[in-house]
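One protein chain omitted, others in place.
In order of appearance the chains are A, B and C, and numbering begins at 1 in each one.
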Amino acid sequence: MAVKMSAQELMDFMAREFPQVKNDFIVEDVRDMGVTVRMPVADRHLRPGGTVSGPSMFGLADCSIYFAVLAMIGPKGLAVTTNCSLDFMRKPEAGRDLIAECKLLKLGRVLAVGDVLIYSEGKPEPVARATMTYSIPPN
Amino acid sequence: MAVKMSAQELMDFMAREFPQVKNDFIVEDVRDMGVTVRMPVADRHLRPGGTVSGPSMFGLADCSIYFAVLAMIGPKGLAVTTNCSLDFMRKPEAGRDLIAECKLLKLGRVLAVGDVLIYSEGKPEPVARATMTYSIPPN
Amino acid sequence: MAVKMSAQELMDFMAREFPQVKNDFIVEDVRDMGVTVRMPVADRHLRPGGTVSGPSMFGLADCSIYFAVLAMIGPKGLAVTTNCSLDFMRKPEAGRDLIAECKLLKLGRVLAVGDVLIYSEGKPEPVARATMTYSIPPN
Partner (left out) sequence: MAVKMSAQELMDFMAREFPQVKNDFIVEDVRDMGVTVRMPVADRHLRPGGTVSGPSMFGLADCSIYFAVLAMIGPKGLAVTTNCSLDFMRKPEAGRDLIAECKLLKLGRVLAVGDVLIYSEGKPEPVARATMTYSIPPN
């Protein structure tokens, strides 16, 4: 399958449709069935001790897979998250952005499944992993 | 086991330790191995179409189970979420608060597991469910 | 919604369609959006130390939710499991049957979601919990 949206098109779409999160995520790479997304860590993402909050990591995982789905199917419809599993494995470092490496494992007519590994930038071991299922509405 | 913290004590602890979320959640009931938590839905929780965002629901589930654990073990240590699974089953209604009904299924020495059902207030069918595991640090 | 299949009809359907597991599960109760299923624990389900194996508990959870879906939609179509999460919380006891208490949280046109708590018979605390999503094929 061909990629249908560029990194810039994905970010423009997000800024238009989801203005609440428009400065939260930067799409750094778009490829066949996958994206790389950066979350510049700001004060509002932090918890005591300087660690990134769970909801912020959930949001990063969720948006990354959404970007990966949109990149393949184009800016249409309203895919919704139906299921997710997350493992929080290490404490993210406060002074570093988070980088999400996302891969679609399935892109069906009705359901898409994607995997994400989240890293503190520059560190080799993932801080979290997530799998999410998106329901893709009929056209 | 006896409940060690009241609803007010849980909210005071949260306001002190996690000031970022101090007005987000109201503990409505504390009981043996369970709590009821209200999230007054505000604009910042919403997505286009007026629905509550995924990260907001994740945050509600996460805090509810955290409250339930604290209620049983007292305001000590720093329990951290290690794993979660969520199912988003129905669209929450914009004009209604969310109510989380949380039940601890296990409260071990090292791991706690809790289940949450999230409702739009006054509706009989849950909008989401979550299970989370907390790692409880040794004293 | 009305229940469309009795406990006996569910077991007859299973014996016909899934002869491999026909003696593994006994449907003890069928109700609106829920079932109770017994797994008589036999040697083939055990692991060293006399505990019930993970695959056996997975199978019990999977079949219980399948029974609950069939009870509501009738003996048609071929629902398939698309997602599951399981927490193994306590060691099941070898000499006791397992009892699964299953509740459907959602029964949509396309997706069904069910929760299961698994107990060693006669014990108050669950040994495991599971949530599964079934994809219901169009007629």
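Everything below uses one rule, namely that contacts are C-beta pairs under 8 Å (C-beta built on N, C-alpha and C of every residue); 3 or more make two chains touch, one makes a residue touch a chain.
Being a predicted model, the structure only gives us computed values, none of them experimental.
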item	value
Of C:Glu17, C:Asp32 or C:Glu125, the one touching the omitted chain in the full complex	C:Glu17
Touch list for subunit A against the chain that is not drawn	85, 87, 89-90, 105-106, 113, 115, 117, 125-126, 129, 131, 133
Where the missing chain touches subunit B, by residue	82-83, 85, 110-111, 133, 135
Where the unshown chain meets subunit C, residue by residue	17-18, 20, 44, 46-49, 53-56, 58-59, 62, 78, 80-89
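One rule holds in what follows: only the chains that are shown with their structure count from here on.
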item	value
Equivalent interface positions on subunit A and subunit C, same or different at half	same
Where subunit B and subunit C are represented by their mean Cα positions, the distance between them in whole Å	28
Distance from the mean Cα position of subunit B to that of subunit A, given in whole angstrom	23
Centre-of-Cα separation between subunit C and subunit A, whole angstrom	34
Interface hub residues of subunit B, defined as touching at least two other chains	85, 87, 89
